[in-house]
Structure formats: structure tokens, C-alpha cells
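Below is a structure I'd like to ask you about.
Apart from one protein chain that is not included, each protein chain of the complex appears where it belongs.
Right, chain A next:
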């Protein structure tokens, strides 16, 4: 406890930046600066925590990607969101750093799969609400098998599972419901029944993580259809309304449970 206090006091002292490696999986706050480890080939033995050289002439250039919640600030990383610092090491280079925060508001990101609600039909585009700051546009030709003659059957109020092809801060986001080969690949209008509910963005990322056991466990309980949108929306459908509601409640409750607690809940449900 006393040690933790010392760490906190040190990080708040002016001009003190901590090395990114030492705070991995710890909570970082906006305004903190992080130092990157220098990873030049000859300095592997005594690799000290020195500021990374980003000027193109330097030999020891390491490619580091700043993910959500981080910005480059000179030769350091500036934290802009509160959350746990994460790092992923690809084959070469410095890898990707990002801040895993628990927010509710979605900001469109290119390539994300989301669940949207059609709010308007105007000419040849649909307006789709995805929970961002402005509605996304969806062309009627961006469905599998759609042609100028053969329009897809989409009504106002329908749920759409699609992917962003254009998403940046300066432009209107644009969705499609086909992949690059022109196939639906699971995307398109979501069927009539089922339940749509909202959760935090952190929970969606947790559920979709490759090492997450929740989905397998849920699948063992009842046969179900489920769609996860990166914008914090989950659509679920089971055989009966009761089962659908149970599944929705389990998924919502998973957010603040530890792995052990989840195991207990699932074993209790499997018995009943």
C-alpha cells in the first residue's frame, strides 16, 4: 500500500514520465506521459529507457502505433483517456499501445462491424443510427445481390449489421453490408424477432476477445443467435422470449464479474 502511494506520488510530480513497459495493464490517467523503450539492434544488452528518436535520419527507428487514448507528444506518448494501458507486440517493431477504457459513447472506426437502426430512406441511401455523433450513410447497392433493378427490402426501423468503409472525424461515416468480394458474409438486415440491448464498449471488446470463454458457456445453455456490434449493441435471439431475456441478463452481468464468479453462475444455470 505504501509502495503504491509512492508510485502515484512519483507519477504526479511535474516532468516525470514513466516508461510504458512498467505501467502495462495498469490504470493510466489523462495527462500522463509515457517513455518508449529504445530498441536498437546493437543496444539490446543495456537497453535503458531513453526517449525514442522519431526523426527519419536516425538508425534506431522503431515503429510504434498509438492506439485509442494515446497521442504522440514530441518523443513521448501522451495519455488522453483513463483506462488500462495495453500493448500488443507484432512480429517486428515496437508494437501497438492503447488504452482500454470503459466508455459508452461510440466513435466510428473504419473496419468496425456495428449494429445500426435505419432512421430514414432518402433516394438511394439509407441513414443509419449507429450511436455516433452523426448517422452513417448506407447505399442501397451495398447489399448482396442488389442491383439498380433489384432493391433490397429495407424499411425504416430495421436493424442492420454492417461494416464501416469510411469513418474519420471530418467525413460522414459510410457503411456497407458486403465484403470486398461482394458477399454478405453474415451482414445485412437482422431478422424480425430478437432483442437489442446496449452495453459498454469495453464489454463488447471483452466478449469478442479470442480468449473469452463467456460465449462458449452461453452457447452451451441454449441454442441461440447472437450479433455483437462494436458500437455497444448486442442483438440476441433464443427459442423463447424467456430464454432471450435470461441470455441478455447474463451478458450484461458479465461486465463486473471475475472469471471465477462467472464459472459459478454458469454452473448454477446449467443445473437449473
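Everything that follows uses one rule, which is that a residue touches a chain if its C-beta (ideal position, glycine included) is under 8 Å from a C-beta of that chain, and two chains touch if they have at least 3 such contacts; residues count from 1.
Everything below uses one rule, namely that contacts and distances are computed from a predicted model.
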Not-shown chain resolves in UniProt (candidates "Exosome complex component RRP46", "Vacuolar ATPase assembly protein VMA22", "Trm112p-domain-containing protein" or "ATP synthase protein 8") to "Exosome complex component RRP46"
Among A:19, A:82 or A:196, contact with the omitted chain is made only by A:82
The listed residue (A:30, A:74 or A:223) that touches the chain absent from the view is A:30
The one residue from A:104, A:183 or A:263 touching the chain left out of view is A:104
Chain A positions in touch with the non-displayed chain are 1-2, 5-6, 8-9, 11-12, 14-15, 27, 29-31, 69, 71, 78, 80-84, 101-105, 107, 132-134, 169-170, 202, 206, 255-256
